[in-house]
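With one protein chain removed, the remaining protein chains of the complex are shown where they sit.
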Amino acid sequence: MADERDEGRRKKNLPHDPSRRRFLKGVGVAGAGAALAEHLLLKSEAEPTASALADASTRPVEGALNLALDVNGQRRSVSVEPRTTLLGALRHNLDPPLTGPKLVCDMGTCGACTVLMDGKPVYSCLVLAVDAAGKRLTTVEGLGSPENLSGVQKAFVEHDGLMCGFCTPGFVTTVSAYLKKNPNPTLAEVREACKGNFCRCGTYPRVFEAALAASKKT
Amino acid sequence: MQQQTPAKKKKVKVPRVVGGVETMVEIEVDDEGGPEWGPNDKHTLLNHRLTRVDAPVKVSGAALYTHDRRLPGMLYGRVVRSPHAHARVLRVDASAARRIPGVRAVVGATDEEVVEGSNKAAGEAAKKNRTEAGGAEAAAGGKVVLFAGQPVAAVAADTPEVAEDAVRAIRVEYEVLPHVVRAEDSMKEGAPKVTPDPNEQNVEEREKRGDAAKTEAAFAQCDVIVEAEYRTPILHHSCLETHGNVVEYRGGDAATVYASTQGTFTIPSDAAQELGLKESAVTAIVEHMGGGFGSKFGIGIEGMLACQLSKQAKAPVHLMLTRKDEFLLAGNRSGSWQKFKAGATRDGRLVALRATQYRLGGLGRGSQAGQPYIYTAANFYREVFSVHTHEDASRAMRAPGHPQANFAMESLMDELAYKLGIDPLEFRKKNLKDTAYHRQLDRGAREIGWERRNRTPGGGAGALKRGMGCAVGTWGGGGNNQCKVDVTVARDGSVTVAVGSQDLGTGTRTLTRAIVAEELGLGINEVAERIGDSRLGNANSSGGSTTSASLSPSVKDAATNARLAVAAKVAPLLGGAKPEEVKFAAGQVSAGGKTLAWKQACAALPSAGITAHGEWKSNLQASGVHGACFAEVEVDTETGHVRAVKMVQVQDVGLPLNRLAVESQINGGMIQSLGMVLYEGRVMDAQLGLQLNPGFGDYKLPGSLEIPELVPLIDDEDKREAVIGVGEAAIIPSVGALANAVFNACGVRVRELPITPDKILMGLTKGGQTA
Partner (left out) sequence: MKAFEWVSPASVGEAANLLKSAPAAKDVDDAARPIAGGQDLLTTMKDYITRPARVVNLKGIRGLDRIEPDGRKGLRIGALVTLAELEESAEVRRDFPALAEAAHSIATPQIRNLGTVGGNLCQRPRCWYYRLEEAVCLKKGGSECFAATGENKYNAILGGGPSYIVHPSDLAPVLVALGASVAVTGADGKRTIPLEKFFTLPSEGNIRRENVLRNDEIITEIDVPASGFAAHSTYLKFKERDSLDFALASVAAAVELGPEKTVKQARIVLGGVAPIPWRVPKAEGYLAGKTLSADALAGAARLALEGAEPLGKNAYKVPLTETLVRRALAKASGLSV
């Protein structure tokens, strides 16, 4: 192995030297942890400001913010923090909530939280709620209901494009947006469009079938 | 009907799953009478392609998973994880956290609580969840944490954001202890001891079987001998819905727990113990759940902490693990390290095999099917050990121990076949007694075009090289007698089937409905099912592929009894026919030349309708399935990139209750194998003791561009008129098939999964061999 070459690059460490652990960051271990906690206290004690977003164009806003979100054709008011993600706002802050988009990876790496923002699929876990105000938002609930399924949703049902179903809202949303953009795709194009959505049960082949079937019906 | 005479009894062995651990137990069941499925090709709904009855709510976002529960006054819980692989907890100070407005409960946050609370809980949960393990490794820790990610405290707050702040405001002081996270290091003399339990060593013997001396002597008869080591890394279940519960306890003497679990009935006792309630006072609800794959039995450490938080706050607590939590503390598929010496004769007989098998399950025992797996070796000897490391305990994961064993044994068989110059398919057949495999191998070979395989591994012009591989696998899939089902027919004709079982995405709701609808001659949407509720009839946990074979016989029995009960009431309207002569078909009830529409017939029922009960019937299920997989891949020999082109898997399953769902299961098995063979694996830093890829960006599940053409084939030559579970069987043979296809394509035998481009490229530069 080339490890020998590496020795010169960094001082030699004994394999089980506990002192090396000082480089490891404990969760909230003294020092920085204490400072962090104090900072949090300050933030949390701040009076909620019922600021319109317009305020944020001239001065920084923090604490609680009241926003209006345009979701599935409805104007919904919601109170969030600046750090609240759109996904969090939909799932937790809206009352009643929209829990179709799922929290799975929280890092923009799985697609289960996909929603449409001005018609385009985005990861709602990587959008701040404050940034979504003023945009036209569509969640899977806005595409159809169990009693009145959209064409794409029907195709997922008919082609068994789901198993546990946790990734399904994301796939349905992604596919729905893509078929609007490209109503007659090839299998390769469907795969490319779906590459930001991941499934663990292994429904991909049937998701592809469903997408192609839905495209033929539109 | 035989109902009048006392039933004869017989003894049958059935799988029983406790905490995901499957053991065989002998039980007594009725030996006669009761319903039969009839020929597999004579069904009107079963063995057809049924769309899922829960699909409409799932495709529209209306399905409520545990993650989606919102209750009045609900708090959000989070766990505090140890950042150290091995450490003593000196002090936990939650004072700053408690001062944050909106923080409602903190547990495990004093010295006492750490000892008595979360660490005890961790130990208890580890025991319950450690489906492949026994012993007291995590529990024995006391104040000592034994893996990075082990919970040491938990908080509940008004919002997820405040809960996150509270986690970070809790100060934990640790005395860091030496750790070991690699098997090789753990086995070394003087290695840090993994658990404080004096009875538990880092390396523990699990099994010695076979005749060592005879096997050693038999190598002398062999024409070829292969010595090789194979490794597979720890894998993650990667359930898209993380583990967790919503515990609704508001004081008083009852509670409801919404759980993401594979065992509705594993929840109440666990929760009752934590909440200090009677088991009967706790209701578990599992309406929909987002994947388990063997990792979700019992309430888990996260559920115990949620109960403690809910009890402290007297408010509902929603505690779902974060994705990083899930990677670090929600169990894993054990890794493996298998060393072989194997020999065969020129005519293709496996004559001698010696195996040393290490199961790498962290704190758990891990699992690994004993070698030579399903092959027959005239002489064999194996030694099996668990090697412990400071990592979370392994749990059952889809066919525990089989994919690991399959990769190693099927690679070894391939190596022997090539060394002998025999077609790998023929070599397999010579060493497989059960002819079901021969049939399946022949069918798979036809389907993929086995004759097109690369005759010389790595042969052919150009950088892109294609190759094929094959492998076989087996599983049990029988049921047990735990399911109690009720079918109610109301006077208005509505039909409900109720049982507390759960649907993991396998199609439980659909098959339950379909059995009843078929029996009563109704459409599938004319029956409603109620499942996922511990107040309903008992059901087994979904482990060991036992759900279908446990549930469907009870449903069939209940449906049959319901049919007879309806018939008895309707018979007077049908010229006094005997109940068993009344026909139920196409929405009509008929006998003696008279026909009533279903609703007309039901009008004859008493005002309360009828309710019929069903119990398990052993004759309606069976055990033992076979599968064969063929894979074709393309390797770019200048970059090491592997593209899976096509996979064909033949699987027998007895009576396929729902062909569409069985095919989807086979697809899912092939895709999870694809992940295991080409992409997935936990990566640990040996010196830091930390997992480096605890997220879906770096732990790479296969995505839409990785999926080959998949051909799932149900082996209808299997004429058993009995239900057998197939979930786990489906993941096994494709592991060996893919690995062997890579060798056939490029001539590099990668003996350590996943087969990534770096290993292929380095193998090519070293002339085809990698470690």
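To keep things simple, chains are lettered A and B as they appear, and every chain counts its residues starting from 1.
The rule is short, and it goes like this: contacts are C-beta pairs under 8 Å (C-beta built on N, C-alpha and C of every residue); 3 or more make two chains touch, one makes a residue touch a chain.
If you're wondering where the values come from, they're calculated on a predicted model, not measured in any experiment.
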Visible chains in contact with the missing one: A, B
Touch with the omitted chain, as defined above, among A:Asp106, A:Glu141, A:Asp160 or A:Glu209: A:Asp106
Of B:Glu164, B:Glu204 or B:Asp434, the residue in touch with the unshown chain: B:Glu164
Touch criterion as defined above, residue of A:Val127, A:Cys164, A:Leu179 or A:Ala214 at the omitted chain: A:Val127
Interface residues of chain B (partner: the chain not displayed): 83, 148, 161, 164-165, 168, 638-641, 679, 683, 685-688, 690, 692-694, 697-698, 700, 702-706, 756-759, 761-762, 765
Chain A residues touching the omitted chain (full complex): 1-3, 5-7, 9-11, 13, 23-25, 35-36, 39-40, 43-44, 53, 56-62, 65, 81-83, 85, 106-109, 111, 114, 117, 120-123, 126-128, 130-131, 174, 178, 192-193, 195-196, 198
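One rule holds in what follows: only the chains that are shown with their structure count from here on.
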Averaged-CA centre spacing for the pair chain B and chain A, given as whole angstrom: 27
Chain A residues within the chain B interface of the complex: 13, 15-16, 18, 20-21, 23-30, 33-34, 36-38, 40-41, 44-45, 81, 83-84, 88, 91-92, 96-107, 109-110, 112, 139-141, 143-146, 149, 153, 156-158, 160-169, 172, 190-192, 194-195, 197-208
Partner chain A, residues of chain B touching it in the complex: 51-52, 54-65, 67-68, 70, 76, 80-84, 96-97, 99-102, 159-162, 165, 167-174, 176-180, 185, 192, 237-242, 288-291, 293, 320, 322-323, 504-507, 660-661, 663-664, 667-672, 686-688, 690, 695-697, 701, 703-705, 707, 710
